[in-house]
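So the structure is just underneath, and the comments pick up after that.
All protein chains of the complex are present and in place, except for one that has been dropped.
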Amino acid sequence: MNRKPRLLTHILLLLAALAYLAPLLWMIDTSLKHEVQAVQIPPVLIPHPVRWQNYVHVLRDPQFDFSLFARNTLIIATLSSLGAMLSSSLVAYSLAKIRWRGRGLVFGIVLASMMIPFPVFMVPLYRIFRELGWIGTNLPLWVPAFFGIPFFIFLLRQFYLTIPRELSEAAVMDGCSHFGIWWRIMIPLTRPALLVVGLFSFMSAWNNFLGPLVYLTHQSSFTLSVALQVYQSRSGGTSYNLLMAASVLIIAPVLILFFLAQRTFIRGIATTGLK
Amino acid sequence: MEAQDSSRFTRFAHRVAIALVAISAAAMYVFGDRPSTHVLPDGARIHKRIVVSYWEEWTGFEGRAMEHIVNEFNTSQHHIFINMVEVSNVNIKTLISTAGGDPPDIVTIWSGIMGQFISYNALTNLNTLLRHHVVTPHTFVPFAWKLCAPYGTLYGLPATTDPNALYWNKILFAKAGLNPDKPPTTLKQLSEMAARLTIIKPDGTIKQAGFLPMEPNWYAPDWGIYFGNHIYNFKTGYFNIDTPQQIAAYRWMQEFSKQLGYQEVDSFQSGFGQFNSPLNPFIDGQVAMELQGPFLANFINRNNPKLIGHYGVAPFPTSFGPPGAATFADCDIWVIPRGAKHVQAALQVLKFFIQQKNLEYLNDKQAKPSPLMKTSAAYIRRNPNPYIQVFDRISRNPNVQSLPPSPIWPRVNGQLTVMANRIWMGASVIDQIRHAQFLADQWVQRENHLAELRLQQELQP
Partner (left out) sequence: MNDRITLREQLAGMAFAAPYLIGAAAFLVFPLAMSLYYSFCNYSMLQPPIWIGWTNYRHLLTDHAFHTALWNTIFYAAISVPFTLALSLFLALLLNQPTRGQGIYRTIVFLPSLVPLVASALIWQWLFNADKGLINSVLRPVLHMLGKAVLSPLAGMLGARHATIESLRHISPPVWLGDPHWAMAAIIFISFWGVGQTVVIFLAGLQDVPRELHEAAEMDGAGAIHRFFNITLPMLSPVIFFNLIMGIIGSWQIFDVPYVMTGGGPGRSTLFYSMYIFEAAFNQLRMGPACAMAWIQLLIILFLTVLAFASARKWVYYA
């Protein structure tokens, strides 16, 4: 593509950028306004005065303990991420690098299970967790991650397949066990893909709403997404400027994580599509 | 493989940033404010007490009223500690957590789901309170008692009552040339006055509405009451939705939307502020008349004291008799879900809650009439609601209607709300009502069928 992009392209890009950025900017804008100014018509573009107190109000609200919810979400997301990375790479290695009977069937199950919608599992899982006594704890939200997540198993398997067999065969010659190969060769070689898995499972757990909605019964164990919905639906209602402030607080960690790990994110999404 | 300085710096900056985030996360974890649940009001820790978990949906000053009672209990003895938690969507949460085997010990639920909970056997039976004469069927006002013991067995205790009445803004009445001390006494009068109290701006949008039946929209299924309809047949378990009274009621209701235009009204309504704020549509004078419960008086006291003394409350007019010939009241109920871990302690707590001084304190702070039959004159005098007597009379009225203890009331209520919504948006009243009746009948039939099947299974060896 040596031709310089036309003016039309520039205009379209600007429009797209505006359309995609405007809602986020408006969220921040509203979050800094006083309740009365937030609902003024015509809408005020620049809040004056800038009400940083909105954020203090949200953070100090005795019934919306942001640091507690952030902590809960962080714990669940981190554990999910670790579990996903660990288990998915183990299983992917088995499916890609070891020849054993039943391998194809298991891979088929992995693929098929990606298409099963969550509601099918919702009720039985609830029953299972109830019998285990896990309802009311955060265990249902991260323990399953340690048993492999089909999408990431699939992703890592594809990655493992690209690693030349000679490497592992050489190690076998040297008397290395499968575990040794996996730990000492595969893991370092697939670090970028592993990071992608870790990042994506973290994000997915952080943003998860239906899971915490169903399994977390005690407010003190809520995650940020459920807490935000609760904040919105409190009896008596919550005004929009505070709701926007709370939204900013919840989105901020995700955006920070994105900027820190930008390249991994993009690469991750790119590799998922190619097959 | 770029060995340039700039990218090395970027990598370094990235590492620093990650380290900072990790450290702050760890710090937040270690030093973060832990919810001080097991601490007495004066900060002293509790030792070796039974902890009763109590879920409550009231927020703000209503919640604080309950907190006061809870604190009193906690400081007055060393046996039990009540851990009160504010929970939104408490009805659904209670259902889910009871089904999940992890319910709270005490929870305040909406009367509308009592039937559902009882039919699922999800509540702990409170008959022991009757046996030990802690309460009798005459302790509470009749409608509240019927909600707590719809089939004879006691399953809950009334906490606060919520009778409905007509609020009107005397200032707006005067401005419109109406006698501010004479509220409408018939529904026809109400419609006429509403028309005079409606102000439309030159650009066609609404500035002030006389009366909006869908503001608030949680009474939407109840309009038939004021036309003489009784929604539930207790003996058969079926609903009376497709009746002449209901059709008349919803035609009347639809008139308001037609007169003002649904689009204009919806636009108008979407600009209303939060219920408990100075921007509440009645409180800030955007709506002149409203059907509401006693708590609105409380919110007026706190959000717009200028309105005090300039608004009136009277029983809502009916189509077939004087105002008050048909009334509606709701109730919040304390229950102990099945599977609660500390039933005995919870019973002790409930005994404390329903003492006259505590119930009156709670209802006083929420500007509601007390659910007890016995009410002290002092309570009536002290109550922040200037119209407490109106509400009190409604709640003791023998023909006051309340929500049906049907196991499928939440579903029917949902359908009635959808029906009311669609009628409000201009759909055919008769079609919508017939449809709702059809669905309600279908559901009752199916519930009965399933109950039969359950019974058969249980009888089999």
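A and B are the chain letters, set down in written order, and residue numbers restart from 1 in every chain.
Please note the rule applied: contacts are C-beta pairs under 8 Å (C-beta built on N, C-alpha and C of every residue); 3 or more make two chains touch, one makes a residue touch a chain.
Keep in mind it's a predicted model, so treat the numbers as computed, not measured.
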item: Options A:Pro62, A:Pro117, A:Gly175 or A:Pro188, residue touching the unrepresented chain; value: A:Pro117
item: Of A:Phe64, A:Tyr93 or A:Phe159, the residue in touch with the unshown chain; value: A:Tyr93
item: Which residue of A:Leu59, A:Leu82 or A:Leu125 touches the chain not shown here; value: A:Leu125
item: On chain A, residues whose C-beta touches the chain left out of the figure; value: 1, 5, 9-10, 12-13, 16-17, 20-21, 23-24, 26-27, 30, 39-43, 87, 90-91, 93-95, 98-103, 106, 109-110, 113-128, 130, 144, 146-148, 153, 177-178, 182, 203, 206-207, 209-210, 214, 224-226, 228-229, 232, 240, 243-244, 247, 250-251, 254-255, 258, 262, 265-266, 269-275
item: Residues belonging to chain B that touch the chain removed from view; value: 92, 95-96, 98-100, 116, 120-122, 203-204, 263, 266-271, 338, 410-411, 418, 421-422, 425, 435, 439, 442, 446, 449-450, 453-454, 457
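By definition in this document, only the chains that are shown with their structure count from here on.
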item: Interchain centroid distance [CA atoms averaged], chain A/chain B, Å; value: 36
item: Touching residues on chain B, where the partner in the complex is chain A; value: 14, 17-18, 21, 25, 28-29, 32-35, 37, 57-60, 85-89, 93, 96-97, 99-103, 271, 273-277, 279
item: Sites on chain A touched by chain B in the complex; value: 35-36, 39, 41, 63, 65, 67-68, 70-71, 74, 126, 129-130, 133, 135-136, 214-215, 217-220, 230, 233-239, 256, 260
